[in-house]
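Every protein chain but one is kept in place in this view of the complex.
The block that comes next holds chain A.
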């Protein structure tokens, strides 16, 4: 090593090797494949039209908002399985608070209260994980059951039903609801939220000191702590962030539908993890990309909506999603190994 000549050392790194360093590379390849497949298989039946595009973008948007926050949390080395139940809780809470028969509050105020409650749950998740030292997988699994159970219990106690509907009036009065249900340049608000959240979180991850701490806290918490990274604070902040993202998704759904259902958001926690993993996040933490998670959400949405335009029976959707996840993870793993080869 010491005898290596100057020329060899300054050898430029090929564009390919630079690309390999990007965690999103695998998901971009996946996006091309999936889009290509449906463009060919369903291009004639409306997949490529503006309506078809809008269709899968809307689905991608809600998942993508969640996935962006979940990706950051995963890079920070933790999991949140309670985020799906959190959507249900936030949706019902918001609906009950602003329903004329119950809370009667303006929707913006109930949104703020709900957000505060969600942040509290997120804080509690993080505090519990760090206090007990248990894997966040287990702690948030428990929280998932507690939240969804309590949600059904409280909702039935208050409304005798599991659905809160009839919010139309209260919504129409509030100008704020436009922020969640309106449209701009032909795209629904959810898509703008998705783009905004993804860009801001990606910027935080890559361009701020806090982003560096997220990588550190997830990569090796002990090492990070030894060099002065406030690992505890970073992780708790990330748990709060995922709960906040769940609230945003809940707001979009409640204001869009004018009603809330206790089962809302069920299973979304795993879809968000799937999107993050397709986008290059490692389950072990310390590596990944917010942009990649967004692309992962887009892939899942294209598969889900694209299948409608083909002759394939809808029952096969989950098989395709599973195949996508497996394929993407194997590809990502292979690419990462390639990029990590010692360059001597």
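We adopt the following convention: a residue touches a chain if its C-beta (ideal position, glycine included) is under 8 Å from a C-beta of that chain, and two chains touch if they have at least 3 such contacts; residues count from 1.
The working rule: contacts and distances are computed from a predicted model.
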Check your understanding: What is the protein name, per UniProt, of the chain that does not appear here: "Glycine dehydrogenase", "Carbohydrate ABC transporter membrane protein 1 (CUT1 family)", "proton-translocating NAD(P)(+) transhydrogenase" or "Arabinose import ATP-binding protein AraG"?
Key -> "Arabinose import ATP-binding protein AraG"
Point to revise | Option touching the unshown chain, where A:216, A:258 or A:279 are the choices | key: A:216
**Study point:** Contact residue for the chain not shown (choose from A:53, A:165, A:310 or A:339)
**Key:** A:339
Study note, to complete from the structure: Against the hidden chain, chain A presents residues 1-2, 6, 9-13, 21, 207-209, 211-213, 215-216, 219-220, 222-224, 226-229, 282, 286-287, 339-344
